[in-house]
Each structure stands twice: as C-alpha cells, then as structure tokens.
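Of the protein chains in this complex, one is absent; all others appear in place.
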Amino acid sequence: MRSPDSSSPLWKDEFSVNTADERYVTRRQFSKFLVLTSTAMFVGQLWILVKSWFAPEAGALPKQVIARRDEVDIGEVKLFAYPTEADHCILVRTAEDKYVAYSQKCTHLSCAVYYSRASNKLECPCHKGFFAVDDGRVLAGPPTRPLPQILLETRGDQLIAAGIQGA
Amino acid sequence: MGYDPAKLPPQVRGLNAITGAMSLIAILLIVQIWLLTATLESYLAGRHGAALPAAIISGVIFLFCFGLYRFVNSIDRKVR
Partner (left out) sequence: MFGFEFYVDPSRCIGCRSCLQACEECETHRGKSMIQFDFIDRPSTISTAAYVCWHCDEPTCAQVCPADAIKKGEDGIVHSSLKPRCIACNNCVLACPFGIPKMMEAEQQMMKCDMCYDRTSVGKRPMCATVCPSQALAYITPQEAAKRPTRPSNVFNFGNQTIKTKVFMMVPAQFDSLSLDVADYIWEGKENA
C-alpha cells in the first residue's frame, strides 16, 4: 500500500482519510489481540488438563532388560532406550553393587546429559546444568526439575528397567 | 487536585477508562502466561494434580479479560 518512494509523508498514509487505508492499530484491535492471546493460554491449560487425564500411571510401564551386571565397570556408563526407542537413558554404575539410571533428556531444554567421572555428576553441556548421580536432583544450573529416574530391578545377572519416576 | 475529574470532557474520561481497562487486561495476561508455564512445569515433573485448578483459574482470568475487552469496545464506540 505504501511504496518506499511514496511522496506523501508517513502520517498521511497511516492516518489516511480513506477508511480502507488506515494503518494505525486501533485500541479495539490491540485489545482483541490481547484477548486472543488470553484464549490461547487458556487452550494451553486445557491441553495440559487433557494430557494429564490420559497420562499413563507413574511407574506402570513394561519391563525391559537393559544390561548384564558385569557389562559396565564401576564409574562407567551404558546408554539405552526405555520405554521407547525415542527415550534415551543413561545407566551409571556408581559402586560395586550400586546402579542408577536416568532419562538422558535434561529437564531444562532436553539436551543429552553425560556422566562426568571427574566431578561425579551428571552434566548437561548446553547450559551447564548439573544433576546428582545418586538421586537425579538438580545441583546447579538452569534446570528446575530433577532428572526422571529409571527404576531398576535385578533378576539374577540382569538389570531390568521397571518404570520411570518423576516424569 | 486542581481539576474536577467529573467535569473533564467525555473523550478524556473515556480514554482514561480505556487505558485503565487495557492495562488491566495486559496485567491479567501476564499472570495467565505465568500460570501456564508453572502448570506445564509441574506436569512435566509428573505432578498431575495442579492441572485442573490451574485450568479453572485460567478460564476465570480469560473470562475477565473478555469482559474487559467488551467494556473497552463499548466505551470506544461511545466516545471515539
């Protein structure tokens, strides 16, 4: 409607005498935009509500063999996928008889966390988030929620993922 | 104050009312956005109990915003 080399001043185009060409945002239009944003927020809340009704019960997931007990040395990790191929997880052997496993998705912006032997913490390299190895709680950085923990069971020689806690 | 607010011309009074109402809408919107982020945070952490009360409060805020929008429009039509 307005070309770069238009000869009339900007105010004449924006406050045009033709109702079809008026370009300033009226108060009514702006208020309408705000109310539409409010509607979108409300719809978002409803979406969360619906998802929470249909969410599976915490922990009631199929069990899956993820490793043998001697596959991983003390202080070493194994990456696996549980419950689906898309959910990446990390298994850490912290001591002779202690294994912990967590979802690898950082609770900040879903970068992959890794285990740092030097500091004995789970680190997220993207924004320097740190999680404790023993229970997945946040030690430092932007994440607010603890890492979802994979519940482990032992059956003889095998380590079995039996559910997720905290997600 | 040096002037009687009741004696201001209707255009100025209407504009004051519209400005106040629009500011209120904006503030309520910020509250609603915060509420959404907080609910999402708690949902992702596995706590599903907050979803229903948050949805109800969000709905109430939305209705209030809508009422204020209707108010702004009616004053705008009358006075401008």
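Lettered A and B in written order, each chain numbered from 1.
The rule is short, and it goes like this: a contact is a pair of C-beta atoms (placed from the backbone, for glycine too) under 8 Å apart; a residue touches a chain by one contact, two chains touch by 3 or more.
Everything numeric in this text was worked out from a predicted model, so none of it was measured.
Shown as candidates are B:Leu40, B:Ile57 or B:Val79; the residue that touches the absent chain is B:Val79.
Mapped onto subunit A, the interface with the missing chain covers residues 15, 17-20.
We adopt the following convention: only the chains that are shown with their structure count from here on.
Of all residues in subunit A, those touching subunit B in their complex are 26-28, 30-32, 34-35, 37-39, 41-42, 44-46, 48-49, 51-52, 55, 58, 107, 144-146, 148, 165-167.
Residue ranges of subunit B in contact with subunit A, taken from their complex: 18, 21-22, 25-26, 28-29, 32-33, 35-36, 39-41, 43-46, 48, 51-52, 54-55, 58-59, 61-62, 65-66, 68-69, 72-73, 76.
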